[in-house]
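There's a structure below that I have some questions on.
For this depiction, one protein chain was excluded, whereas all remaining protein chains were kept in their positions.
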Amino acid sequence: MFNKILIANRGEIAVRIIRACRELGVKTVAVYSDADRRSLHVAMADEAYHIGPPAPGESYLVIKKIIDVAKHSGAEAVHPGYGFLSEKEAFADACEKEGIVFIGPSPEAIRLMGDKITARKIAQGAKVPLVPGSEGAVTDVEAVGIAKKIGYPVMIKASAGGGGKGMRLVRKQDEFESSLRMARSEARSAFGDDSVYVEKFIEQSRHVEIQVIGDSHGNVLHLFERECSIQRRHQKVIEESPSPAIRDKMRKKMGEVAVRIAKAVSYRGAGTIEFIMDQKENFYFLEMNTRIQVEHPVTEMITGFDIVKWMIRIAAGEKLLLKQKHISMKGHALECRVYAEDPEKNFLPSPGKLEYVRSPSGPGVRDDSSIYSGYEVTSFYDPMLSKLIVWADTREEAIKKMDSVLREYIVLGVRTNIGFLRRVMGNDEFIRGEIDTGFIERHPELLKSNGNGIELALIAAALAIRNSTKEEVETATQAKVSNWKLFARKLAVSGKIAI
Amino acid sequence: MFNKILIANRGEIAVRIIRACRELGVKTVAVYSDADRRSLHVAMADEAYHIGPPAPGESYLVIKKIIDVAKHSGAEAVHPGYGFLSEKEAFADACEKEGIVFIGPSPEAIRLMGDKITARKIAQGAKVPLVPGSEGAVTDVEAVGIAKKIGYPVMIKASAGGGGKGMRLVRKQDEFESSLRMARSEARSAFGDDSVYVEKFIEQSRHVEIQVIGDSHGNVLHLFERECSIQRRHQKVIEESPSPAIRDKMRKKMGEVAVRIAKAVSYRGAGTIEFIMDQKENFYFLEMNTRIQVEHPVTEMITGFDIVKWMIRIAAGEKLLLKQKHISMKGHALECRVYAEDPEKNFLPSPGKLEYVRSPSGPGVRDDSSIYSGYEVTSFYDPMLSKLIVWADTREEAIKKMDSVLREYIVLGVRTNIGFLRRVMGNDEFIRGEIDTGFIERHPELLKSNGNGIELALIAAALAIRNSTKEEVETATQAKVSNWKLFARKLAVSGKIAI
Amino acid sequence: MIYTFKFQDQIYRINLEDGKQTEVEIDGKKFPVCFQKIDERFYSILIDGESIGVGILKKGKKVEVFLNGELYEFESISERERQSTSAIISGVQQIKSPMPSRVVKILKNVDEAVNEGEGVIVIEAMKMESELKSPINGRVKEVKVKEGSAVESGSVLIVISSE
Partner (left out) sequence: MIYTFKFQDQIYRINLEDGKQTEVEIDGKKFPVCFQKIDERFYSILIDGESIGVGILKKGKKVEVFLNGELYEFESISERERQSTSAIISGVQQIKSPMPSRVVKILKNVDEAVNEGEGVIVIEAMKMESELKSPINGRVKEVKVKEGSAVESGSVLIVISSE
């Protein structure tokens, strides 16, 4: 095992990796930008080094800076987390050249799978069905032609893409040009590469992915699927495992396909094969993510398999101890990504200072986060506040638990999607498992609070104003028992006066 | 299912029960003493009623007050938690008479098992071996005689006892009299009953208990064992499941014995059969706890069985869905009880205001607590701050995880046993599973910090003093990379001057 | 005493009376309330036995209340303010940046005509681009920013007049 690992990331995933290292007895080295001196990964690591200004392009994305810190601190390996350099072949390559272990697949595997077009060819070779679309990156003119040929709706996707960046759904031809421009522009700023490809958009499709993990001895396991169909702006918001749509036979088949793809590139470490599934249970290869995923915890919860610890062990040369037949799943896990964003304003990020955070807790609850009261959500990085994961015996119980856990959450200072997430947990279609990637678009009513709590909130506000001078504490009064129930009544507001 | 449940308790277990109720869609009613207006169970329940002064005898132990609140609030059932009224036959009886469901066993079962002497007879009837001792409650004179007969060391135990209260180990005859006096006095103030009995003290024994749960249709399951041998002042501090000392065959046997005892009293709800185990793997019946245990989470973690939710379902008349063969265990769970106490001063409670709390979190971590920054630990109630539970694949990994999780904990304002718990996690005997109830007594070196962190703490203190005027934030400086390692050096203190 | 709040452009009034204990008036009836600070910004409120745990942030006249997953942003207003408030109907609309961001592209120049719902400017924050649209038919009266400039939350970017 390594003595020391550098974590080339920030936020909750850096904290997650630090915790895994501590449990393995491995020292950790953090890096931080000017915006992250107060971030938890800095305080929790054994060492921490400053690597530049807040903009990722000047800090977290600068390969030389990361390598320099690794060499100076004596870190033997680097864990890239997700995002940033995690899927950059050049980084894996640079590590290899400097004799630093890259905790992830080979540069070759990253290159093959990182280019979405090559990845499609590999999947084709492994006899995995593909969504109709362009054979490769396209010019503006070609793009229009292909879109016409395969028919609208189509998706424009960045070749170097991931995480919904540089992705646009186009339903009508007259929207195509502006969408193409924006997709290229986003791709350029996010990945430094504006090449895009075009794919048929499958209506009411599910996003289902298979977690795989391979060691350097040729063993590859799959850890079942994750259903990630609840998305906004093509980014996952709610994930779960198992998928309510997948039966054992299909699970087995998809797992085998995923392992086949991984073996085709001699895959080492944790990776995810993403599929799109239509309403007739056909599935098509979408892409492979050659890194740890944001949503890995749901898989850990149902399998008891610690993916991050095993990534590190595998990078250190250890063999996977378990065979496929030893991997089993139990119960149901759900993950909600809690964001600083405003669902009422098309999920626009809501950066700012978290004036107060009260995180939920309890049996079967896991809160992967790195926030605290006073934390500043900046616009330099993703506005995710926390990943809230629950486990329960059944999907139904997991949903109830998630709802009850979200109810415990309190965040002041920024807008969040917590209310929205609770409304999803209460939605009948969601509860029945009738979900697809168009779920949120189909349910605009979930974006807005129903205002049920306004009366109680008003009383709270009035009490706060009244007590703002005597901030300390009111003398505890004895509540008398009576039959009066607040919820059954309306407030004596003197009429609602629109201005 | 019930519409509304009253929780006749406080602290973490009240919060635990509220969470279970929320997940079951059941409304909750809290009760609180003057000392608990700021406690979390009050803020988290749907309703809350004041029941009197801080002293339990004037609030949480007053049956009439609890029943009155239940009736007035319309609660259909009462969950007693642990401690307080949970094992009071009179309370279960009063509930029954008022048509309120008592979430627990019948008054009869409480009575039979509550009297330690009757319980021994029942166990005897079920052919379970017993520790040699007095046949029942004894006078002072009888006690001395029996102690002489069975030979020292002996244990004096309160007949109405539990939780280590009114319990004294006596190694030599000349200590007997004062120990007896103190045991009786403690028993009187804790249970209102000073009758005691005397038992042979088994050297280097383990405390192993079996969790059982029965429904009102005659089904009783066991959920394997918990090892609770790490004790101080006869109170459990660290619990785990499975026990490192128990093999499958023995586990099965103990489980069957426990189910037999439970069936002998038509047991309904969650209960625990406690055994004492000697070094030759003989086990003897100790007592039955007819309530939820503090340490129930470790069982929940390895089985996925939510004991509190099932207690409520069973009280509502539901049948246990699973058969014994469906109950399986996976991995290893550890629980540490974090107390406001001073291990260096014989674990003396350390009440006061928690000026700051930073709770740990992460994968496989469960923190059952009800504290927060600003919470006041009063001397009216148990000084337990939180139950920290971890789950991992193996015992070895669970220990490492617990150590790493304890390292994340920060509590300012009172003394805690966190450092002590970490030292236990690092102890070789503990790691090898060579534990017994004398473990702590045998390892006085674990009570005191080794002072390794003093240099770093001093730097922190100096920085804090320097910055106390400019409290806000220092400009972030760029840490230069160098080969200097702090831990390898000593501080340039100008000599240590004893005063 | 009567407390008046604005919430989503509506006015609400609520009466709290201080006696031996505080009471809240609802439907003409009064019920005891108990307001207890738990920690920095977390409060326990008991209204005649009904319990709520609530996060409250007071910033001048603004009060943020976080209750059961939902955030309520109130503005406390005095009785005088309430009476003098009236809707300001105007054909001039300001396009403001909803958050700290960077201007990527200005789609409409001064004097150019715009339709309701038409994009006028593209901004970027957290690597995501958003197009801000005109709420009215009209003409661009003023462009207050340049492409590439960084803007604060609430900054006016473009002014559109309905002529």
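The letters A, B and C name the chains in turn, as written, and every chain counts its residues from 1.
To be clear about the criterion, a residue touches a chain if its C-beta (ideal position, glycine included) is under 8 Å from a C-beta of that chain, and two chains touch if they have at least 3 such contacts.
What you are looking at is a predicted structure, and each value in this text was computed from that prediction instead of being measured.
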Left-out chain, listing which of the shown chains it touches
A, B
Hidden-chain contact residue, picked from the options B:D382, B:E397 or B:D436
B:D382
Of the residues listed, A:I17, A:A30 or A:A160, which one is in contact with the missing chain?
A:A30
Sole contact to the chain not displayed, among B:V15, B:L169 or B:L406
B:L406
Against the chain that's been left off, what residues of chain B make contact? List them.
165, 178, 182, 185-186, 189-190, 233, 342, 345-346, 348-351, 355-356, 358, 373, 379-383, 406-407, 409-413, 415-416, 418-419, 421-422, 449, 453-454, 456-468, 471-474, 476-477, 479-482, 484-487, 489-494, 496-499
Residues in chain A touching the chain absent from view:
30, 37-38, 40, 42-49, 73, 372-375
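FYI, only the chains that are shown with their structure count from here on.
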Taking the mean of all protein C-alpha atoms as the centre, the chain whose own C-alpha mean lies closest is A
From the centre of chain C, which chain's CA centre is farthest?
B
Quick one: report the Å distance separating chain A from chain C, using the average Cα coordinate of each chain.
29
Whole-Å distance, chain A centre to chain B centre, using C-alpha means?
37
Euclidean distance of C-alpha centroids - chain B vs chain C, Å
48
In chain C, which residues are in touch with two or more of the other chains?
34, 36-37, 40, 42-43, 46, 49-50, 52
Going through chain A residue by residue, note those that touch at least 2 other chains and give them in order.
407, 473, 476, 479, 481-482
